[in-house]
Every structure is written in structure tokens, then in C-alpha cells.
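Note that one protein chain is taken out, while the other chains of the complex remain in position.
Order of writing sets the labels: A and B. Residues in every chain begin at 1.
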Amino acid sequence: MKELAPFLYIVGLGCLYGVGYYLNHKTPVPKGCENLKADCEGCKITSCENHPIYDLSKGEKI
Amino acid sequence: MLGNLFSLFLTACIIDNIILSKFFGMCPFLGVSKKVSSAVGMGLAVIFVIVGASILTYGLYYLVLVPLELEYMDLITFILVIAAFVQFVEMFIKKNSPSLYKSLGIYLPLITTNCAVLYVAQQNIANGYNFAEMLVYSVAVPAGFTLTLCIMATIRERLEFANTPESYKGNPITLVVAALMAIAFTGLAGLV
Partner (left out) sequence: MNRKENFFAGFIRENPVFGLYLGLCSTLAITTSLNNAIGMGLSVIVVLTASNIIISAIRKITPDEIRIPVYIVVIATLVKITGMLLQAYFDSIYSAIGVYIDLIVVNCIILGRAEAFASKNGIFDSALDGIGMGLGYTLALIVMSVIRQILGSGILSFANPMTNEMIFSLRIIPESFTISMFTTPTGGFLTFAVLAAALTVYKNSKAAKLQKKEAK
């Protein structure tokens, strides 16, 4: 039984995160905040949805 | 006791400043330091997440991992707990407080993969802190982060009007400013 504990533990944690991620992405953004973004320019990955020019390159591969 | 905690706070917040001497959290430091308002929002979000995630990971480590002898799972536990915590917080804020979401919630997605959070969770264990020290440390580090971020944002608002060489525009000039700030902060090293 003791050997199984780590696996159960990881699966449990992973599921917790998975559920949180899923629920969070299902929850709609509150009214008036739809177009708010963090506008992070720390790196130049334009496929990140927080990058200011994300909208321009939407759907394009980098 | 209290004196110890105070010096721990000063060390973690200013002398060993997480950005200027440990370099963690560079991405938001470069990315969200353009406006003071966003710097404050980001800073508060980071303080909130680091304190919450530190308490959770600290509890999990000593109450679950140590009794089960699973200490080698620390890293994967920390990152999953942090990530899950951020998701649940974001969902909670979205549902309950649109105004809080406006000022703080939009920065939460940037925090999941913020090295500062993982670093604090790990240092709490690596340094063998007790609960009080852990709490002080987990407040002090993000406080130092917020301080640096806000100082940087005020400088960058002025920098917009400066005559920066073309190739230094954007991140390079920010890093030069950070270098000067780092010199200033090293000057405080004798404080404690």
C-alpha cells in the first residue's frame, strides 16, 4: 500500500489542478472586464494571450 | 524573538531583494512595470498568492509529505499546489468581486509560472523555518518584490520621455536601470 501512496498523491494533486483549471476557464469574466488584459511585455512570445500584440497574431504560429 | 523576525523581514525584503539580488520574478518585473497602477496590482496579487501558497505548501510538506516519507515529491507538490491555488483564487474573484478582478485578478494568470512563488515555497522548507518565520518570510519577499516593481514603474513612466538609443528601447534600458537600482540596494547591505 505504501508504494501506491505517491501515485495516488500525484494523481490527486493533478486532478485538483485540472479541476481548478477547468472550472476557472468555464467561469465567465465579470461584466465590464472583458477587454482587460495584464499587458505583459516581459518576453517576446506573441502567442501568449497577455502580450499586447496578441490579438494581431491570433491563430498564427510563431 | 521579535527582533529576529524583524531582521529576517528586512533581510528578505531589502537586502536579499528577490529581484535585485536573487533575480527571481524577472519576467513580471520587465513586463508589468510600465505603469504604476499595474505595478501595484501585480504586486498585491503576488503578495496574496505567495502568502497563501506558502501556507498551503508548508502545511502539505510537514503534514503529508514528511509522515509519508515522500520528501522527494516536494517540487511537483509545490508547483501543482501553487497552480491550483491560483486557479481557484482567480475563479473566486471572478465570481464574487468584479472590482477586485479589475485591479488584481487580471494579473493572476501571470503568477502561476512566476518563479518567485516557487522559490519562496522552497526556501521555507530549505531554510527550516518555523511557522512564524515562514509567515514573515512569505510576506517579506513579495513585499520586496512590490517595492522594487513600484520604484521601477515610477522610473519607467519618466523614461518614456527620455531620449533612449534605439537599440536600448524597451527591456535593455529597463535592465540598465535595474543595474543602478541593484547598486543602490547593495548599499543597504550593512543594515542588519
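The criterion applied here is as follows: contacts are C-beta pairs under 8 Å (C-beta built on N, C-alpha and C of every residue); 3 or more make two chains touch, one makes a residue touch a chain.
Here the structure is a predicted model, which means the values were calculated and not measured.
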item: Absent-chain contact - pick from B:V32, B:L104, B:M134 or B:A178; value: B:A178
item: Per the touch definition above, residue among B:I47, B:L80, B:I93 or B:L108 touching the missing chain; value: B:L80
item: Touch list for subunit B against the chain that is not drawn; value: 20-27, 30, 72-73, 75-76, 79-80, 83, 113-115, 118-119, 122, 126, 165-168, 171-173, 175-176, 178-180, 182-183, 186
item: Residues of subunit A (touch criterion as defined above) contacting the omitted chain; value: 10, 14, 17-18, 21-22, 25, 42-45, 47-48, 61-62
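Here is the rule we use: only the chains that are shown with their structure count from here on.
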item: Whole-Å gap separating subunit A and subunit B, where each centre is the average of the chain's CA atoms; value: 19
item: Of all residues in subunit A, those that touch subunit B in their complex; value: 2, 5-6, 9-10, 13-14, 16-17, 20-21, 23-24, 27-33, 36-43, 49-50
item: Residue ranges of subunit B in contact with subunit A within the complex; value: 26-32, 34, 38, 42, 64, 68, 70, 73, 76-77, 80-81, 83-84, 87-88, 90-91, 94-95, 98, 101-102, 105-107, 109-110, 170-171
